[in-house]
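Contents: one structure, followed by commentary.
Heads up, one of the protein chains got dropped from this complex, but the rest are sitting where they should.
Each chain gets a letter, A and B, in the order it is written, and its residues are counted from 1.
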Amino acid sequence: MSAKPKLAVYWASSCGGCEIAILAIHEKILDVAAAFDLVFWPCVLDFKKADVAAMADGEIDVTLFNGAIRTEENAEMAHLLRKKSKVLVAYGSCAMEGCIPGLANFADRKHMMQYIYHDAPTVDNPEGVEPQPQTTVPEGTLTLPAYWDTVKTLDQVVPVDYYLPGCPPEAKWTQAAVEAIMSGQLPPPGSVIGMDVTVCDECPREREEKKIKRFYRPQEIIPDPNKCLLDQGLLCMGIATRAGCGALCPSVNMGCRGCYGPNVDVVDGGARMISAIGSVIDAKTPEEIDAVLDTLPDPAGYFYRFGLAHSMLRRTALVRENGDRRAQPLEEVPHLDPKLKT
Amino acid sequence: MADYSQFNPAWGDRAPVIIGFLCNWCSYRAADLAGTSRFGYPATLRDIRIMCTGRLDPTFVVKALREGADGVLVMGCHPGQCHYEEGNYKAMRRIALLQRTLAQLGVHPDRVQLAWASAAQGGIFTETVKEMTEKVARLGPMQWRDNLEETAPHQEEGVPL
Partner (left out) sequence: MSEEKVGVYVCHCGHNIAGTVNVEEVSEWAGQLPNVAVAKDYKFMCSSLGQEMVEEDIKKEGLTRVVVAACSPHMHEPTFRGACQRAGMNPYLFEMANIREHASWVHQDDKPAATEKAKAIISGAVRRSLELAPLEPFRAPINKTTLVVGGGIAGINAALEIAGAGYKVLLVEREPSIGGHMAQFDKTFPTLDCAACILTPKMFDVGNSPNIELLTYSEVEQVDGYVGNFTVRIRKRARKIDTTLCTGCGDCWERCPAKVIDDVYESGLGYRTAVYRPFPQAVPKYPVIDTESCIYFKNGRCKACEKFCPTGAIKFDQEDEVVVVNVGNIVLATGYDVFDARRIPAYGYGRLANVFTSMEFERMTNASGPTDGKVVLRDGVTAPETVAIIHCVGSRDKNTNVYCSATCCMAALKFAHLVKEKTNAQVYNFYIDMRTAFKDYELFYTRLLEEGTHFIRGRAAEVTDAARLPGEEGKLIVQAEDTLIGKQRRVPVDMVILMVAMEPRADASEVAHRFGIGCSDAGFFTERHPKLDPVATMTEGIFIAGTCQGPKDIPASVSQGEATAARVLGLIGKGEVQIEPVRAQIDEDRCSGCRICNNLCPYNAIDFIAEKGVSRVNPAQCKGCGTCVAACPSQVITGQHYTYDSIMSQIEGLLYDVRSPNEKVRVVEMEPA
């Protein structure tokens, strides 16, 4: 009898939620276990990298890869799994668009090290030790994978066949993907397993023509549960976010944060938000416009929360500083030139 | 060619490259008029005609920066003069939000500017290009792709960035 298709699951730079999400398909997981030969899943089964390296190229039928690429190790595994897999799936927002780990692209390696090993309030590191790529101990040299300035998405490192959006992906889409793979009815390579509309399409809230006079943060108002949050001045990324989650966040009075990434064909979700939100601000003079925008602090954080690493610019500019490269966001909030009034 | 290293040595023998988005009805014609009037300005601007600044998708701006432009200049009709009534107000709001967002990404607002010129203001058009060129020249070149180059220690040869 022909061997069962071989499945691998890997976890790079991510929170682990995606691993849980795979299990969240509940009893279907048994079908998966029955249908596939699980050849590599470090979180669940005790396989080693060497086991994968020993496989023939293309031997793995499908790899579900979650997590962004932020270290040399992540990249190495991505390359290895790419080589060994027929189908490589970027599973979840981190692998697909960088997601929360990608927010590190607002900063730089040095900054991250400083915070994580020195400045974070929970750190207890009296000697000020930092992990080093190489450490010499009496037994020899220990190495750690290098840590990059810039978090990358899986497809910035190796070619990817399919994408499964979401932070984490909803079970029904994992299921759909698994079923498609099992049945052999695969969409064209490069496809995203999901919908081609935005969250608003799944959101039952009633919406009106938009005119935003100011933005509110969630703690500032109690929104009307039936009306569109954006209409009420609560920033909702649902307008520019791929549907698929069933409008989870708006259904609990919280603006969508954009975890499914931008809609089909959109290369820069943040720019789409800037355009849409900018369009519906109800202000005409430079001063009025700035006043409205002052109620929306940290626009880049909002608009690129999940997609910074996969956006057009990908990160905050780096400036060379004594041999290091430091991310240099501008301190000052730009204001429009009042002369633009006429 | 003009020597931009006087503004910022990083230019070497390069000149700034600015992508322009000019609305069909006012600023594109202002640029035409600057031409017909032989008003000289630095050859830094490479422009794109759009029907109205309302067509300006911020994606175009980030695309231009990403592809190596040192700045982006958006020009339209004066407020109240847009051929489509209010496209320029929308452009103003989008640019304001874009500038704020880009500042967090380290892009100086002088690199993404908005200005107005009516079809009769070839002179204003010329001056705007000159001024913007000088501002961008002071800021220095912006090769965005350099930001994506990885310099972590022990980087293996051939690891793509």
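The rule is short, and it goes like this: a residue touches a chain if its C-beta (ideal position, glycine included) is under 8 Å from a C-beta of that chain, and two chains touch if they have at least 3 such contacts.
Please read these numbers as outputs of a predicted model, since none were measured by experiment.
**Q** Could you pull out which residues of subunit A are in touch with the chain that's been left out?
**A** 96, 155-160, 163, 188, 190-192, 196-201, 207-211, 228, 230, 238-240, 243, 261-267, 272-273, 275-276, 279-280
**Q** Considering the whole complex rather than only what is displayed, give the residues of subunit B touching the chain that is not shown.
**A** 1-2, 15, 17, 19, 25-26, 28-29, 31-32, 34-36, 38-43, 46-52, 54-57, 59-60, 63-64, 67-69, 80-81, 83-87, 90, 94, 118-121, 126, 143, 145-146, 148-149, 160-161
Heads up, the rule we're going with is that only the chains that are shown with their structure count from here on.
**Q** At what distance in angstrom does the C-alpha mean of subunit B lie from that of subunit A?
**A** Going by mean C-alpha positions, subunit A sits 30 Å from subunit B.
**Q** Which residues of subunit B touch subunit A in their complex?
**A** Touching subunit A: residues 57-59, 61-63, 65-66, 78-80, 89-90, 92-109, 114-116, 142, 144, 146-148, 150-156, 159-161 of subunit B.
**Q** Touching residues of subunit A toward subunit B in the complex: what are they?
**A** Its residues touching subunit B are 72, 75, 106, 109, 133-134, 143, 146-150, 152, 156-157, 267-268, 270-272, 274-275, 277-279, 281, 283-284, 286, 289-290, 293, 296, 298-301, 303-304, 311-319, 325, 327-330, 332-336, 340-342.
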